[in-house]
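A protein chain is absent from this complex, but the other protein chains hold their places.
For subunit A:
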Amino acid sequence: MSGRVLVGVKRVIDYAVKIRVKPDNTGVVTDGVKHSMNPFCEIAVEEAVKLKEKKLIKEVVAVSCGPQQAQETIRTALAMGADRGIHVEVAGKDYETLGPLQVSKILAALAKKEDAQLIILGKQAIDDDCNQTGQMTAALLDWPQGTFASEVSLEGDKVKVVREIDGGLETIKINTPAVVTADLRLNTPRYATLPNIMKAKKKKIANVKPADLGVDLTSRLEVLRVDEPPQRQAGMKGSTELSRRDS
(Lines give C-alpha, C1' and ligand atoms only; values in the text may rest on other atoms or scores of the structure.)
Protein backbone atom coordinates (compact mmCIF):
# COMPACT_ATOMS: atom_id res chain seq x y z
CA MET A 1 0.00 0.00 0.00
CA SER A 2 1.30 3.42 -0.89
CA GLY A 3 0.49 4.82 2.54
CA ARG A 4 -0.60 8.04 0.91
CA VAL A 5 -3.71 9.90 2.02
CA LEU A 6 -5.37 12.59 -0.06
CA VAL A 7 -7.27 15.21 1.91
CA GLY A 8 -9.59 17.64 0.15
CA VAL A 9 -9.80 21.12 1.69
CA LYS A 10 -12.23 23.81 0.58
CA ARG A 11 -11.93 27.56 1.05
CA VAL A 12 -15.27 28.91 2.25
CA ILE A 13 -16.63 32.06 3.88
CA ASP A 14 -15.74 31.95 7.58
CA TYR A 15 -18.48 30.48 9.75
CA ALA A 16 -18.66 33.55 11.97
CA VAL A 17 -19.33 36.00 9.13
CA LYS A 18 -22.80 37.45 8.60
CA ILE A 19 -23.70 36.42 5.05
CA ARG A 20 -25.21 39.03 2.76
CA VAL A 21 -26.84 38.42 -0.62
CA LYS A 22 -25.55 40.44 -3.57
CA PRO A 23 -27.95 43.19 -4.70
CA ASP A 24 -28.38 41.46 -8.08
CA ASN A 25 -29.37 38.18 -6.37
CA THR A 26 -26.83 36.14 -8.30
CA GLY A 27 -24.99 35.01 -5.21
CA VAL A 28 -23.58 36.10 -1.87
CA VAL A 29 -21.03 38.85 -1.22
CA THR A 30 -17.53 37.36 -1.15
CA ASP A 31 -15.43 40.44 -1.87
CA GLY A 32 -13.46 41.53 1.18
CA VAL A 33 -15.22 38.93 3.31
CA LYS A 34 -13.21 36.73 5.65
CA HIS A 35 -12.61 33.23 4.30
CA SER A 36 -11.18 30.18 6.00
CA MET A 37 -10.96 26.40 5.68
CA ASN A 38 -14.28 24.57 5.82
CA PRO A 39 -14.60 23.28 9.40
CA PHE A 40 -15.30 19.71 8.29
CA CYS A 41 -12.21 19.84 6.07
CA GLU A 42 -10.19 20.85 9.15
CA ILE A 43 -11.45 17.73 10.89
CA ALA A 44 -10.45 15.69 7.83
CA VAL A 45 -6.92 17.13 7.85
CA GLU A 46 -6.63 16.50 11.58
CA GLU A 47 -7.62 12.86 11.13
CA ALA A 48 -5.09 12.35 8.35
CA VAL A 49 -2.29 13.97 10.38
CA LYS A 50 -3.24 11.84 13.39
CA LEU A 51 -2.97 8.68 11.27
CA LYS A 52 0.46 9.80 10.13
CA GLU A 53 1.54 10.50 13.71
CA LYS A 54 0.44 6.99 14.65
CA LYS A 55 2.62 5.82 11.73
CA LEU A 56 -0.30 4.05 10.09
CA ILE A 57 0.16 6.04 6.89
CA LYS A 58 3.18 7.67 5.35
CA GLU A 59 2.17 10.89 3.60
CA VAL A 60 -0.64 13.41 3.75
CA VAL A 61 -1.34 15.38 0.59
CA ALA A 62 -3.72 18.36 0.82
CA VAL A 63 -5.72 19.23 -2.29
CA SER A 64 -7.80 22.31 -3.05
CA CYS A 65 -9.63 23.43 -6.20
CA GLY A 66 -10.04 27.11 -6.83
CA PRO A 67 -8.39 30.41 -7.68
CA GLN A 68 -5.09 31.74 -6.34
CA GLN A 69 -6.48 32.20 -2.81
CA ALA A 70 -7.05 28.46 -2.45
CA GLN A 71 -3.33 28.27 -1.73
CA GLU A 72 -3.95 29.93 1.66
CA THR A 73 -6.18 27.03 2.61
CA ILE A 74 -3.59 24.51 1.47
CA ARG A 75 -0.98 26.36 3.53
CA THR A 76 -3.17 26.03 6.60
CA ALA A 77 -3.38 22.28 5.99
CA LEU A 78 0.42 22.19 5.65
CA ALA A 79 0.74 24.08 8.91
CA MET A 80 -1.48 21.49 10.57
CA GLY A 81 0.88 18.74 9.46
CA ALA A 82 0.17 17.81 5.83
CA ASP A 83 3.35 17.02 3.90
CA ARG A 84 2.65 18.64 0.57
CA GLY A 85 -0.13 20.32 -1.33
CA ILE A 86 -1.74 20.23 -4.76
CA HIS A 87 -3.51 23.33 -6.03
CA VAL A 88 -5.90 22.62 -8.89
CA GLU A 89 -6.29 25.97 -10.61
CA VAL A 90 -9.91 26.82 -11.33
CA ALA A 91 -10.80 30.47 -11.77
CA GLY A 92 -13.39 32.84 -13.14
CA LYS A 93 -16.56 31.40 -14.64
CA ASP A 94 -15.35 27.84 -14.10
CA TYR A 95 -14.96 28.54 -10.40
CA GLU A 96 -18.45 29.98 -10.12
CA THR A 97 -19.96 26.79 -11.52
CA LEU A 98 -17.56 24.43 -9.74
CA GLY A 99 -19.61 21.90 -7.81
CA PRO A 100 -19.34 18.42 -6.25
CA LEU A 101 -19.48 16.62 -9.60
CA GLN A 102 -16.53 18.51 -11.03
CA VAL A 103 -14.50 18.33 -7.81
CA SER A 104 -15.08 14.60 -7.45
CA LYS A 105 -13.89 14.06 -11.03
CA ILE A 106 -10.73 15.99 -10.16
CA LEU A 107 -10.20 14.08 -6.92
CA ALA A 108 -10.75 10.77 -8.67
CA ALA A 109 -8.15 11.66 -11.30
CA LEU A 110 -5.68 12.80 -8.64
CA ALA A 111 -6.26 9.70 -6.51
CA LYS A 112 -5.28 7.52 -9.44
CA LYS A 113 -2.32 9.73 -10.33
CA GLU A 114 -1.01 9.84 -6.77
CA ASP A 115 -1.82 6.20 -6.02
CA ALA A 116 -3.76 7.17 -2.91
CA GLN A 117 -4.68 4.59 -0.32
CA LEU A 118 -7.31 6.72 1.35
CA ILE A 119 -9.24 9.89 0.55
CA ILE A 120 -10.54 11.82 3.55
CA LEU A 121 -12.96 14.70 2.98
CA GLY A 122 -15.24 16.78 5.13
CA LYS A 123 -18.79 15.47 5.04
CA GLN A 124 -20.08 18.71 3.50
CA ALA A 125 -19.08 22.33 2.92
CA ILE A 126 -20.72 25.02 5.01
CA ASP A 127 -21.39 27.24 2.01
CA ASP A 128 -23.37 24.91 -0.24
CA ASP A 129 -24.19 22.07 2.22
CA CYS A 130 -24.17 19.63 -0.72
CA ASN A 131 -22.86 16.53 1.07
CA GLN A 132 -22.10 14.92 -2.30
CA THR A 133 -18.40 15.15 -3.11
CA GLY A 134 -17.28 12.17 -1.01
CA GLN A 135 -19.99 9.91 -2.30
CA MET A 136 -19.49 10.92 -5.95
CA THR A 137 -15.72 10.47 -5.70
CA ALA A 138 -16.13 6.95 -4.36
CA ALA A 139 -18.58 6.13 -7.11
CA LEU A 140 -16.33 7.46 -9.88
CA LEU A 141 -13.42 5.41 -8.53
CA ASP A 142 -15.61 2.44 -7.68
CA TRP A 143 -14.18 2.51 -4.16
CA PRO A 144 -16.03 1.75 -0.92
CA GLN A 145 -17.10 4.75 1.17
CA GLY A 146 -17.41 5.40 4.90
CA THR A 147 -19.37 8.65 5.27
CA PHE A 148 -20.30 10.70 8.38
CA ALA A 149 -17.39 9.10 10.22
CA SER A 150 -17.15 9.72 13.96
CA GLU A 151 -14.38 7.16 14.35
CA VAL A 152 -11.85 5.82 11.88
CA SER A 153 -9.33 3.04 12.48
CA LEU A 154 -7.00 1.32 10.04
CA GLU A 155 -6.81 -2.42 10.47
CA GLY A 156 -4.37 -3.95 8.02
CA ASP A 157 -5.73 -3.28 4.57
CA LYS A 158 -9.21 -2.54 5.83
CA VAL A 159 -10.75 0.52 7.44
CA LYS A 160 -13.23 0.34 10.29
CA VAL A 161 -15.58 3.31 10.25
CA VAL A 162 -18.18 4.19 12.86
CA ARG A 163 -20.83 6.25 11.10
CA GLU A 164 -23.28 8.71 12.64
CA ILE A 165 -26.66 7.94 11.17
CA ASP A 166 -30.17 8.98 12.07
CA GLY A 167 -30.84 5.84 14.05
CA GLY A 168 -27.60 5.99 16.03
CA LEU A 169 -24.15 4.66 15.22
CA GLU A 170 -23.32 2.17 12.49
CA THR A 171 -19.98 0.38 12.35
CA ILE A 172 -18.72 -0.87 8.99
CA LYS A 173 -15.52 -2.38 7.73
CA ILE A 174 -14.44 -1.48 4.21
CA ASN A 175 -11.53 -2.41 1.97
CA THR A 176 -8.88 0.12 1.03
CA PRO A 177 -8.51 2.06 -1.12
CA ALA A 178 -11.56 3.92 0.22
CA VAL A 179 -13.19 7.30 0.67
CA VAL A 180 -14.05 8.54 4.17
CA THR A 181 -15.95 11.73 4.99
CA ALA A 182 -15.50 13.35 8.38
CA ASP A 183 -18.34 14.29 10.68
CA LEU A 184 -18.24 16.75 13.58
CA ARG A 185 -17.29 14.41 16.41
CA LEU A 186 -14.44 12.65 14.63
CA ASN A 187 -11.80 14.79 16.38
CA THR A 188 -10.93 18.32 17.52
CA PRO A 189 -8.65 19.98 14.97
CA ARG A 190 -5.39 21.38 16.31
CA TYR A 191 -4.49 25.06 16.00
CA ALA A 192 -1.95 25.74 13.30
CA THR A 193 0.77 27.15 15.54
CA LEU A 194 2.84 30.04 14.27
CA PRO A 195 6.12 28.07 14.29
CA ASN A 196 4.42 25.36 12.20
CA ILE A 197 3.12 27.95 9.78
CA MET A 198 6.68 29.21 9.35
CA LYS A 199 7.92 25.65 8.78
CA ALA A 200 5.09 25.02 6.32
CA LYS A 201 6.48 27.77 4.10
CA LYS A 202 9.14 25.31 3.02
CA LYS A 203 6.66 22.60 2.05
CA LYS A 204 5.77 22.32 -1.62
CA ILE A 205 2.49 23.10 -3.34
CA ALA A 206 2.20 21.73 -6.88
CA ASN A 207 0.06 23.58 -9.44
CA VAL A 208 -2.17 21.51 -11.69
CA LYS A 209 -4.82 22.42 -14.25
CA PRO A 210 -8.03 20.39 -14.59
CA ALA A 211 -7.27 19.91 -18.29
CA ASP A 212 -3.99 18.17 -17.33
CA LEU A 213 -6.06 15.65 -15.43
CA GLY A 214 -8.42 15.19 -18.36
CA VAL A 215 -11.36 16.59 -16.43
CA ASP A 216 -14.25 18.40 -18.07
CA LEU A 217 -15.57 21.16 -15.84
CA THR A 218 -18.88 21.91 -17.56
CA SER A 219 -21.70 22.14 -15.11
CA ARG A 220 -25.14 20.64 -15.53
CA LEU A 221 -26.56 23.12 -13.06
CA GLU A 222 -27.50 26.76 -13.48
CA VAL A 223 -28.13 29.03 -10.51
CA LEU A 224 -31.23 31.06 -11.25
CA ARG A 225 -31.50 33.22 -8.16
CA VAL A 226 -30.22 33.61 -4.63
CA ASP A 227 -32.44 35.15 -1.95
CA GLU A 228 -32.18 35.76 1.77
CA PRO A 229 -34.28 33.46 3.90
CA PRO A 230 -37.62 35.00 4.99
CA GLN A 231 -37.39 37.14 8.12
CA ARG A 232 -38.22 35.27 11.28
CA GLN A 233 -41.70 36.15 12.38
CA ALA A 234 -42.52 36.61 16.01
CA GLY A 235 -43.76 33.49 17.67
CA MET A 236 -47.18 33.12 19.22
CA LYS A 237 -47.70 32.65 22.91
CA GLY A 238 -49.74 29.50 23.51
CA SER A 239 -52.39 29.33 26.23
CA THR A 240 -51.30 27.77 29.51
CA GLU A 241 -54.47 25.65 29.66
CA LEU A 242 -53.42 23.69 26.59
CA SER A 243 -49.89 22.92 27.82
CA ARG A 244 -51.09 21.73 31.22
CA ARG A 245 -53.55 19.35 29.62
CA ASP A 246 -50.89 17.78 27.43
CA SER A 247 -48.33 17.11 30.14
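Rule of thumb we're sticking to: a contact is a pair of C-beta atoms (placed from the backbone, for glycine too) under 8 Å apart; a residue touches a chain by one contact, two chains touch by 3 or more; residues count from 1.
Methods note: contacts and distances are computed from a predicted model.
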item	value
Per UniProt, the name of the complex member that is left out, chosen from "Complex I assembly factor ACAD9, mitochondrial", "rRNA biogenesis protein RRP36", "Sorting nexin-2" or "Transport inhibitor response 1"	"Complex I assembly factor ACAD9, mitochondrial"
Candidate in contact with the missing chain, chosen from A:Glu72, A:Glu96, A:Asp157 or A:Glu228	A:Glu72
Full-complex contact with the absent chain, from A:Met198, A:Ala211 or A:Val226	A:Met198
Where the missing chain touches subunit A, by residue	16, 31-32, 36, 72, 75-76, 79, 191-195, 197-198, 201
